[in-house]
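Excluded from the complex is one protein chain; the other protein chains are retained at their positions.
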Amino acid sequence: MPGNFIATRFNYMLGWARKFSLFHYPFVTACCGMEYMSAACAHFDIDRFGAGWTRFTPRQADLILVVGTVTQKLAPVLKTVYDQMTEPKWVIAIGACAVSGGIYDNYAVLQGIDQIIPVDIFVPGCPPRPEMILDGLLKLQQKIQKQEHDWRWKKKTS
Amino acid sequence: MPTRFESTARPDSLLLNMGPSHPAMHGTIRIMLELDGERIVNSEVELGYLHRGFEKTCENRSYFNLLIYTDRLNYVSPLINNLGYAMTMEKMLGLAVPERAQYIRVILSEVSRVSDHLTCLAAMSMECGAFTAFLYTMKAREYLWDVIEQTTGARMTTSYIRIGGVRADLHPDYETHVKTALVETRKVLKDVHGLLDKNKIFLNRTRDVAVMSRDDAIAYGWTGPCLRSTGVLYDVRKAQPYLVYDRCRFDVPLGERGDNFDRYMVRMLEMEQSLRIVEQCVALIPKPGAALMAEGMPPAEAIREARSRKSGRGIKLSRNLEGSERAVLKEILADGPHAVIPAKEETYTSIEGLITHFKFFMKGQGIRPPKGEVYFAVEGGNGELGYYIVSDGTDRPYRLHLRGPCFHVVAALEKLIQGRLIADVIPTFGSMNMIGGELDR
Partner (left out) sequence: MEEKNVLTGLREALTDRVLDASSPFGDDTIVIRPSALREVMDVLRAAPYDFTMLLDLTVVDYPDRAERFEIVYHLLSISRNRRIRIKLSVGEANPEVASLTPIWKNADWLEREAFDMFGVTFEGHPYLRRLFMYDGFEGHPLRKDYALRHRQPRLPLRKP
């Protein structure tokens, strides 16, 4: 198909632009939020990876960081916030509780947010060190670079 | 059932939901406001979005294991929660903690307390728009967490303060980090005082906003910095001194008006007092009797040494890993084979020691306090942090209840924001230092 080379190059450029300009929405609930705050501040700067701007509305964000425990009571709220985000969107689950329910295996806690929304990167830890959060972000950036971006105004099939 | 709010709201007022996903980094709480323009006519607070079933989970864990759950209650000062639980269990078991361990506990608790207040004020000032104060206080917090990490191994959720003492002795070089932390924190406190104390904008947002009277504060069960900002002198460290607080000289700052600014100021002054306590304890702490690190080498170092020497001869390997020898252990853990793990010399060399060690961790064995119930409170970052434990003689608690101080403080939120503007909700809520883990358990 003519233009294949151009399509892949364009895809590469789009990936490059998207990965270095992530606007994240910190859905912070619990203890991991403290490590997220450390990761966002001067010592372990998240801004040097391009993801410094925190958008406190899901409409303007393309990355949602689910940080901390998500309880059954909070699950519909998370789903609503995720649905409000516009495409393209990515999800990083930070902390053992967001990944799998963590140490709380009981009536009140959702056992992992992948039970309600699709997750791209899991960052385990209780809490994960800020370097681990940054590593998760870097892995997401690699994933975005390699991803096939949907730039032809048609619905994504997968 | 519709909420009280929905049923009493007037049809012509605006209902605003400050929903559980809050930009104000306080975690998850929902405040529903009924507005007349910008003024709040009525409000309702809904909690429970971080209810993680702490109390029920603890009924299914042994006393030793549930220590990790206590870390995650007030997660900005985790060592104080550990301390409260350990001291409640020690009261029940009748253990006497060695002196060096008491000093270590006080040092790390006060470092945790400073980190708690720093985080509270960081969030409060950031939400008011003072982003610089947030970045400075976070920088100071990193130095404090370096101190904690050097000794305990973890920055936040440490599970370090154990029943009977502490998990390991202080790092031999801890004084350097403590000195750096003190210097840096004092610098940051001076900067934040300069930025916020006489700042017209900050004063406008916090002075005479959300004033709480003394009688109301007591009626709501307020304790801690919020109660002291109204002028009532009640600090568990002074009223019922525990550990070595009676040997330290420190003041308890009191406020006058009970408004947001007083709560901010009380916390700022308390941080300075906590740093004083740390300095005094570092000077007063009894010297360790034995060398802090084991004689001989731990395995990793031994392997490296053997490779560099090309032979394994002449390397003395420490049999007792990580400083768990009898000599070190008696300084940091109480004497009580039913409640603390034995020293590694006994575990590895005698059958009785091995059985004691094994039975400590076995299901159904381990710490089994006498039947009964006990309540003990320590001064947490937010106030009186109390643990109420009911024991039925088995290795699991029958009931464990936490008296979380910020539960009672946030109970007054609806009253405090009544009649004020929406913008007043933010500094009020910030000055209360709501921590989701303690509020919702």
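Read from first to last, the chains carry the letters A and B; within each, the first residue is number 1.
Everything below uses one rule, namely that contacts are C-beta pairs under 8 Å (C-beta built on N, C-alpha and C of every residue); 3 or more make two chains touch, one makes a residue touch a chain.
The structure presented is a predicted model; accordingly, all values stated were derived computationally and were not measured.
Undergrad: If I consider the whole complex, including the chain that's not displayed, which of B:R39, B:K91 or B:R276 touches that chain?
TA: B:K91
Undergrad: Which is it among A:N11, A:T54, A:N106 or A:Q145 that touches the chain not included here?
TA: A:N106
Undergrad: Touching residues of subunit B against the unshown chain: what are they?
TA: 1, 3-4, 47-48, 51, 53, 55-57, 60, 91-92, 216, 218-221, 223, 232, 234, 239-240, 372-375, 377, 384, 386, 388, 390, 398-399, 401, 403, 407-408, 411-412, 415, 440-441
Undergrad: Using the document's contact rule, name the residues of subunit A that touch the chain not shown here.
TA: 72-73, 75-76, 79, 105-108, 110, 114-118
We adopt the following convention: only the chains that are shown with their structure count from here on.
Undergrad: Could you put a whole-Å number on the gap between the CA centroids of subunit A and subunit B?
TA: Chain centres of subunit A and subunit B, defined by C-alpha means, are spaced 29 Å apart.
Undergrad: Using the touch definition up top, name the residues of subunit B that touch subunit A in the complex.
TA: Subunit B residues touching subunit A: 19-21, 23, 25, 27-28, 48-53, 56-57, 68-69, 72, 75-76, 119, 122, 134-135, 138-139, 141-142, 145, 155-157, 436-437.
Undergrad: Along subunit A, where are the residues that touch subunit B in the complex?
TA: Interface residues on the subunit A side: 26-31, 33-35, 37-38, 41-43, 56, 68-69, 71, 73-74, 77-78, 81, 103-104, 106-109, 126-127, 129.
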